[in-house]
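For chain A:
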Amino acid sequence: MACSGLCLLLFLCSHAAGNATLFISTSLFQSYADQLHSHPLIVSVFSKGLFLVFAIHIVTGVLLFLQNRKARPRNYKVRTRAIKNSQASGSMIYSGLLICLFVLIHTAAVSFGDHGRIGVTIAEMFGSFLLSMFYILAFIALAVHLSHGFWSMLQTFGISHPNYTTFIHRLSYVVPLFFLLLFGTIPLLFLFGTGN
Partner candidate 1 sequence: MTNSIDINLEIWRQKDSRAAGEFEVYTLQDISTDMSFLEMLDVLNEKLTREGKEPVAFDHDCREGICGMCGAVVNGIAHGPEPETTLCQLHMRHFKSGDTIVIEPFRSRAFPIVKDLITDRSALDRIIQAGGFVSINTGGTPDANAIPIPSATAELSMDAAACIGCGACVASCPNGAAMLFTGAKISQLCLLPQGQKERKERALSMISTMDSEGFGNCTNERECEAVCPKGISISNIARMNREFVKASLF
Partner candidate 2 sequence: MELNSHVPEGPLAEKWDKHRFSAKLVNPANRRKHKVIVVGTGLAGASASATLAEQGYEVSTFCIQDSPRRAHSIAAQGGINAAKNYQNDGDSIWRLFYDTIKGGDFRSREANVYRLAQVSNNIIDQCVAQGVPFAREYGGTLANRSFGGAQVSRTFYARGQTGQQLLLGAYSALSRQIKAKKVTMHTRQEMMELVLVDGKARGIITRDIISGKLESHSADAVILATGGYGNAYFLSTNAMASNVTAAWRAHKMGAGFANPCFVQIHPTCIPVHGDYQSKLTLMSESLRNDGRVWVPKKPGDTRNPASIPEEDRDYYLENKYPSFGNLVPRDVASRNAKEQCDAGKGVGSTHLAVYLDFAEAIRRDGEATILKKYGNLFQMYEKITDSNPLHEPMMIYPAVHYTMGGLWVDYNLMTTIPGLFSIGECNFSDHGANRLGASALMQGLADGYFIVGTSIANYLGSTALETVNNNQAEFSQSEHNVQERLQKLLRSSEGGPEGKFTVDEIHKELGLLLWDHCGMARNKEGLEKALLELPAIQDKFWNHLYIPGTGEELNQSLERAGRLADFLEFAEIMIHDALDREESCGCHLREESQTEENEAKRNDAQYSYVSVWEHQGEGEQPKLHKEMLTFADVTPSQRSYK
């Protein structure tokens, strides 16, 4: 989970960098997309690789979920969590599945759409209130997913040292918030008409 998660996190970074061009103008974003698609080999290798990583992350996640459910054949009558803020860690499978649904819709609309007028597609899409809200909801799910996932990945890799505990703890808030703000403002910008 941690390895595929790391790959996805890296992809998220590059995706975020690309999207950031939207803050400047739709046309800049269009030229970024055009640039990207002028290298079909790169796009194909990356998109297929990405699909594979997604598939690994989802399949191992679901398998893990099912496997772990079997570790307790009968559950407790009273289910209280001893730690506070367990919502993120307890709902990884659900936030993950919501993100998965989002990715399917997003790729259907954008990746398999007409790359030549992607800027326009985006602008049209975010004109729809419902779709924008769905996007924002998905980004919140992503943030929640990351708020546990990021720290969890470090823990799984064994990256933990008392000197850095506070730093890592802060990062596990900063990283998801960063992505939430970056991705979340895009539909808002279009929705409220400031996107151009």
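On the choice of candidates, all candidates are chains of the complex that A comes from, given by their letters.
The working rule: a contact is a pair of C-beta atoms (placed from the backbone, for glycine too) under 8 Å apart; a residue touches a chain by one contact, two chains touch by 3 or more; residues count from 1.
It should be emphasised that the depicted structure is a prediction, and the values quoted were computed from it without experimental measurement.
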* chain A in this complex - touching candidate among 1 or 2 -> 1
* candidate 1-touching residues of chain A, taken from the complex the two chains share -> 1, 64, 67-68, 70-83, 86, 89-90, 92, 148, 151-152, 155-162, 165
